[in-house]
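Of the protein chains in this complex, one is absent; all others appear in place.
Up next, subunit A:
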């Protein structure tokens, strides 16, 4: 298994190097910081998405769901829109992107805990009910967002350009610093939880028997998931099937049910997909199709495949 990690690591280094240098024209002192910021943001997004999906799958005890499928990022955008709507775009803009990010993230964590902790408890063994609830939540959050956006003054609207599609080319880099700090904290806590996640994956009863504080572990994992989703959504918008895609790939690479290798591997794959994909699309082939579309196409197919295969766990 370590050999596979090396291969992934080398691939990632190649992607990063190519990303920094490919077709770099113009003054280097301008190109390098510009690209480095983008690279850092993509790396951050990759780690957050893969980790939040691993966490959510551990809590919900299945391998088909991801936070996006359950409407987490739609919830974040709704909260952000509500902030603009109720506080007024100018105030929010004046309050700076940082504060609105912090407030929205806080509300997001509370909202996610409120909505999803009871849902998880009541439908842990009922996949269809979970998926259905996710679809309903997603649709509900999106239509509320849409409704509020219509009421918002177009001048204020620019504050929430977050829109309904992912954009990996225009990243909100002014949030990068605070996002990186949050993300680092969340990743550290997740890493500390890795053994408890292994036990949780054995099932609720077995985990209780082994002395795990199941409820607390679930709430912690859900909080971290919400934080990480807030980070990604703030940076690049909703990502739909990317999380599911990279974690499903990681499960093929890591044959055992251990969260330490799974977290590392899913993170590496996510960064490779994002950085490598962005490199190929934007620089090498100069395609006009956004990377997000392809990712969703592949990720969505995997979702359907897993669903039809009845692969519950």
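Going forward, a residue touches a chain if its C-beta (ideal position, glycine included) is under 8 Å from a C-beta of that chain, and two chains touch if they have at least 3 such contacts; residues count from 1.
Assume contacts and distances are computed from a predicted model.
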Completion exercise
According to its UniProt record, the missing chain among "Ferredoxin-NADP reductase", "Dihydroorotate oxidase B, electron transfer subunit", "Aspartate carbamoyltransferase" or "Iron complex transport system ATP-binding protein" is "Iron complex transport system ATP-binding protein"
Fill in the blank from the handout: Only one of A:11, A:31 or A:202 touches the unshown chain, namely A:202
Completion exercise
Where A:16, A:55, A:77 or A:212 are the choices, the one touching the absent chain is A:212
Fill in the blank from the handout: Considering the complete complex, of A:36, A:135, A:181 or A:256, the missing chain is touched by A:256
Completion exercise
Where subunit A meets the left-out chain, the residues are 61, 125, 194-196, 198-199, 201-203, 205-206, 208-213, 255-257, 312-313
